[in-house]
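A quick write-up on the structure given underneath.
All protein chains of the complex are present and in place, except for one that has been dropped.
For clarity, chains are labelled A and B in written order, and residue numbers in each chain start from 1.
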Amino acid sequence: MLLYTLDLFGTAVFAISGAWLACRKDMDIFGAMVLAFVTAVGGGTIRDVLLGATPVFWVQDHDYVMVILASTLLAILVRRWHERTHHLLLISDALGLAVFTVIGVTKALAFGASPIVAVMMGVLTGCGGGAIRDLLSGEVPLVLKKEVYAFAAMAGGAVFVTLESHIGVNEATLLSAGLVLLLRLLAMYKKLSLPRFDLPPVAR
Amino acid sequence: MLLYTLDLFGTAVFAISGAWLACRKDMDIFGAMVLAFVTAVGGGTIRDVLLGATPVFWVQDHDYVMVILASTLLAILVRRWHERTHHLLLISDALGLAVFTVIGVTKALAFGASPIVAVMMGVLTGCGGGAIRDLLSGEVPLVLKKEVYAFAAMAGGAVFVTLESHIGVNEATLLSAGLVLLLRLLAMYKKLSLPRFDLPPVAR
Partner (left out) sequence: MLLYTLDLFGTAVFAISGAWLACRKDMDIFGAMVLAFVTAVGGGTIRDVLLGATPVFWVQDHDYVMVILASTLLAILVRRWHERTHHLLLISDALGLAVFTVIGVTKALAFGASPIVAVMMGVLTGCGGGAIRDLLSGEVPLVLKKEVYAFAAMAGGAVFVTLESHIGVNEATLLSAGLVLLLRLLAMYKKLSLPRFDLPPVAR
């Protein structure tokens, strides 16, 4: 129940970030809705499709769509607050990432995925929406290039699949979501980044 | 039966627009086929996948693939007519949008989607193919930026889910498809556009 509430909260936060990117990209109100939508449910949707959990979650549970529509309208109304709420949004986004990751891992395990595939599904649930948002805006997904965004989800997911059978689902959820949140905030405020491996540009 | 014929007609029109974009983008004949294909069935395919209606419609019904292959070859043969048929193609495209939208809404309702999700599926069926076509060509989907394309589908879908249980499916189909067509033609010839909400560009 708490997890469901946090899930809807994360959905709202992701939707707002999508809607604001649409504003910056000179899209119309429909573009803002689409970008809000794919950012909020894109990752979970791909997860459901890959697992065969169809109709996908937001077709089955009406609440997600309502939350996204309301958040998009709110985001457009208060778009002047964009800079003032920058930090609040980043922190909320980290919380959303944590919740989405744990939900993704849990659902994949329930569909019989192995632990390592379940972690991947957690990362996909947390990061997939933002990646599609970037693609639709004509950019290389930020998650492939910058900061420890996906790594935080991966670490949290790994902790979850390791602990879940030992300490109970609720405790594992709390610990792993907390880890994602912590890593993500550290990455943002300490400017951590994963190593890069350079190759000279070559013709293909 | 009429709807099925119109569906194949819309498929052909969308395929031609995809093939011609491929020509302009310096792709080869295979690129033209791919772009024709995703433009014609991309939206409906994503709809089927999200609803769990698999194998998707064109795997089950062979006709769509045959229509697309024939249209692509035709489009390549008569590509010099490109400018002369510009208006005809735009009007046919509007008709295709209308038909695809109604079919998408109907199918989503049949799979138990709520009215609001059904409208979204209608918009996706009508606009999704063109969006993928643009992405594959390296452009931000036009539908996110310009004209009342998606809005026409949304309005038509909303009218369909509202009226369908009151006046019968055939009447609702006719009315809502007509509305999509009307709005789309108005948008094209009167240069209507949805409001945009500007944010100054900011660093992320």
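Here, a residue touches a chain if its C-beta (ideal position, glycine included) is under 8 Å from a C-beta of that chain, and two chains touch if they have at least 3 such contacts.
All figures in this text were calculated on a predicted structure; none of them were measured in a lab.
Shown as candidates are B:34, B:124 or B:154; the residue that touches the absent chain is B:34. The chain not shown here is touched by just one of B:3, B:56, B:91 or B:175, and that residue is B:56. Among the residues B:22, B:40 or B:155, only B:22 touches the chain that is left out of the figure.
Where chain B meets the missing chain, the touching residues are 20, 22-32, 34-35, 45, 49, 52, 54-56, 58-59, 62, 65-66, 76, 79, 82-83, 135-138, 142.
Residues of chain A that touch the chain left out of the display are 49-52, 54, 108, 111-114, 116-117, 120, 131, 135, 139-141, 143-146, 150-151, 154, 193-202, 204.
By our rule, only the chains that are shown with their structure count from here on.
One inter-chain figure worth recording: chain A and chain B are separated by 29 Å, centre to centre, where each centre is the mean of the chain's CA atoms.
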